[in-house]
Structure formats: C-alpha cells, structure tokens
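Questions regarding the structure given below will be posed in turn.
A single protein chain has been omitted from the complex, and every remaining protein chain is retained in its original position.
This part shows chain A:
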Amino acid sequence: MNLALTIFFDGITYASWLFIVALGLTLVFGVLKILNIAHGSFYAVGAYAGASLVAWLVSMKVAPALSVVALVLAAAGVAALLAPLTERGLLRMFYARDEVLLVLVTYALFLILEDVTKLLWGVHPYYAADTYQAFGNVTLGPLTYVGYDLMLVFVAVACGALSWWVLNRTRHGKIVSAVIHNAEVAGSMGVNVSRVYTWAFVAGVFLAALGGALTAPMISVQPGLSVGVIVVSFAVVIIGGLGSIEGAALGALVVGLARAASVHLFPAAELFSIYVVMAIILVFRPEGVFQRVQARKI
C-alpha cells in the first residue's frame, strides 16, 4: 500500500472519531447558538460510563463484541441523565443573556464536571480493551488495521447520514430548521421551541458521550480526557462553519487528513499542521467553508 493510501486510511479513521464528537458540538451550536465548552466533559463522562459498563459485562462473561451495544447504551444513559438536567436546569436561565455569558457558563460546567468525574471514578484508569480487540484485524497491504477502528468509520457515516436525514427529510427536522432560522417566528407559529432546544441538546450530548464511549476501548480512561478533544473539535467546526453538518464532516476530514499527512511526512509539525490548515481556510472563508446564510432582521 503506497503512502497516499496509508495517509488516506489513517486520516479517515481519525476523522471518523472526530466527526462523531464535532457533530454534537455543531448541532448544539446550530440550534441553541451555544458554544458548548462542556461538550468535552460529556465526552469524558461517556468514556467513563462506557468503560465501567464494559468492565462489568466482561466480569459477567458477556462476549466482548456485544459490549459495543453497551457502549451505545452508556452514551444514551449519559445523555438521558445529563442533557435535560443541564439544559433545563442551567442553560435555560441564560438564553436571554449575552452569548458570551453562555460560553462562560458552559466553561464553569466543564470545570465542575471535571471534578465530578474525579469524585465518581477517581484517578485510576479504566480499561475496556477486550472490546477493542473483539473485531479482529483487517490487513490492507503491509498494514494491519484493527477492525474496531474501521467500524468507527461506519458509525460516523451512520451518525452523519441519520442527522442529515432527520434535519432535511422529516417533519421534525423542518421544525428544527424553523427554530434555527428564527426561533421567535417559529414560536409564534406554534412550535414548542423549548422542547426543540431540549431535544437538540440531548442529541448533542449523546453524540459527545458516544464519541467518548466508543473511544474508551482504545485508551485508558482517566482524568484529562476532556481538554484535548474539545480543542480539536472546535477546530473542526470552525473549519466547516459553525452549525453545519456538512461542515463538520468536511472539517473532520480536513483535520484527519492534515494530521495523517503531517505524521507521515513532517512528524515534528503534527499539531502545527492542523491549525495552519485552519488558518488558511479562514483567510478565504472567515466563517468556515459551509457558512450558513444569515437571515437579516429588519
């Protein structure tokens, strides 16, 4: 397998993980107009919940391959528990205030959740590595890829396609689009805007937690997970254009491929490469590649 193909496969596998997380971030921004820094914490909580559930299932002698279902359920559980609590109990109080204040509120929540995860799970690592190796390996030329990594590509495509279909081809999606376009008018037309906000936030938290839960088998889950992922997720959604699913997909691909190319060709410039690409794109498209048309209020 030549170098270009290797870079392509590495870029795609990295982008798929990143896309799942960034999709949630962009969805929340698109609907609620919140730059949610706590997204990284939901990712970390998802990783802890997934690793804990898998560890329990392994102790119950459940086949590791089945524990992927447990990872999805763990993410759903995190979303069902944390999302309504956060959106209804905290964020709703600040919708009428300045957007900058909401960023600070989510940052505060990020710090609180950091401590909460430490309180609940301690600082010792959690492993779910049995799941990572349960899908065997796939050989592509001289390289071996783990089946689990390739499965993530399909999960990412499924998440993206499902989100796009719901938003663009269903009645509920059209309601969400109406709220995105103008929440006040949508409300005056009888749309329950607050319910749309809640469900959009639930979906966003689910995607963050799913990204964390699906990453858990590949790593040791321990404090510090949330910071790195939120920084690179922001890079993705900024490249793609905040609030755009297509943009998140493109941003994840750009970051994944730029990183892969850098590691293979200029390893010392790995981190630098992502932000150089971002800077170049923003020079020509300051609001991201898929910038949304702004409705002008008269």
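Heads up, the rule we're going with is that contacts are C-beta pairs under 8 Å (C-beta built on N, C-alpha and C of every residue); 3 or more make two chains touch, one makes a residue touch a chain; residues count from 1.
Methods note: contacts and distances are computed from a predicted model.
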| item | value |
| --- | --- |
| Among "ABC transporter substrate-binding protein", "Hydrogenase-4 component E", "Indolepyruvate oxidoreductase subunit IorA" or "Putative FMN-dependent luciferase-like monooxygenase", the UniProt name of the subunit that does not appear here | "ABC transporter substrate-binding protein" |
| Touch with the omitted chain, as defined above, among A:G173, A:G187 or A:P223 | A:P223 |
| Option touching the unshown chain, where A:L143, A:A158 or A:M189 are the choices | A:L143 |
| Identified contact with the non-displayed chain, of A:M60, A:A96 or A:V123 | A:V123 |
| Touching residues on chain A - with respect to the absent chain | 3, 6, 9-11, 13-14, 17, 114-115, 118, 123-125, 127, 129, 132-133, 137, 142-146, 149, 215, 218-220, 222-225, 227-229, 259-260, 263-264, 267-268, 270-271 |
